[in-house]
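What follows is a short report on a single structure.
The complex appears here minus one protein chain, its other protein chains still in place.
And now, chain A:
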């Protein structure tokens, strides 16, 4: 029981940053924009969150600043791909490289300092319930934000008029434009939302996951988040499942190793990517499935013709 709880808690920590970043990217991609700069926005969130929390002593201010920095990076991306209609793939990659370098520069004086963990939720009585208490009512604020975000995005995309509009833009920006919808404005908001989520994910890494700043500490998690969006075929609930599945696999293989079961860990590390490729193959073979979920305008630049 105690071991099960410990395993679940570790899985939550491993899954939360992926879930945060992937949920944001899902909204971006649903609007028809592909932002490959998740890693860059995430690392900026990580350094921003750490530095602000370290300087003010307040981890919540750190999280807020991480969101701001993530959005600033996203704004830069939006300015290039939306206003100037640059190539989304190249711009996203550039954003990642820029973010990694810039974050290293900002964080240079903060390497090796001890970070400040945001306090865990504690509700007297409820948080003390064995097992369920610490698991569901004793987590950090970013865990609750991540779950709320998934629910919020589901509601927004599939239950509101604006969500329908956003999806329509992602499927065919020319038609949406012809109907008088402000394509660029919607996409700007979606891209900014994605940046904010990536910033939150970064703050989770440098404040909750490992409360420290070190260069390249995202270690490819932005790319895993991108893969998760495809794996989930652009459905929020599947992103949630995918993030936790990935967390479970990565923690499970460590446990298997520690008790001496010989599983090739290299193969397990590659599992989420292999799964993504398999899902892509399946999706691309079924035209109907593809039509339903893939934003048809994904990655295409849009220049209003009048």
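As a working rule, a contact is a pair of C-beta atoms (placed from the backbone, for glycine too) under 8 Å apart; a residue touches a chain by one contact, two chains touch by 3 or more; residues count from 1.
Note that contacts and distances are computed from a predicted model.
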Subject >> Undepicted complex member, UniProt protein name, chosen from "PadR family transcriptional regulator", "BMP family ABC transporter substrate-binding protein", "2-oxoglutarate ferredoxin oxidoreductase subunit beta" or "Activator of HSP90 ATPase" >> reply: "BMP family ABC transporter substrate-binding protein"
Subject >> Among A:123, A:219 or A:237, residue touching the chain not depicted >> reply: A:219
Original post:
Out of A:96, A:250, A:276 or A:294, which is the one that touches the chain we can't see?
Top reply: A:250
**OP:** State which residues belonging to chain A touch the missing partner chain.
**Re:** 3, 6-7, 10, 13-14, 104, 108, 111-112, 114, 205, 209-212, 214-217, 219, 221, 250-251, 254-255, 257-260, 262, 264-266, 269
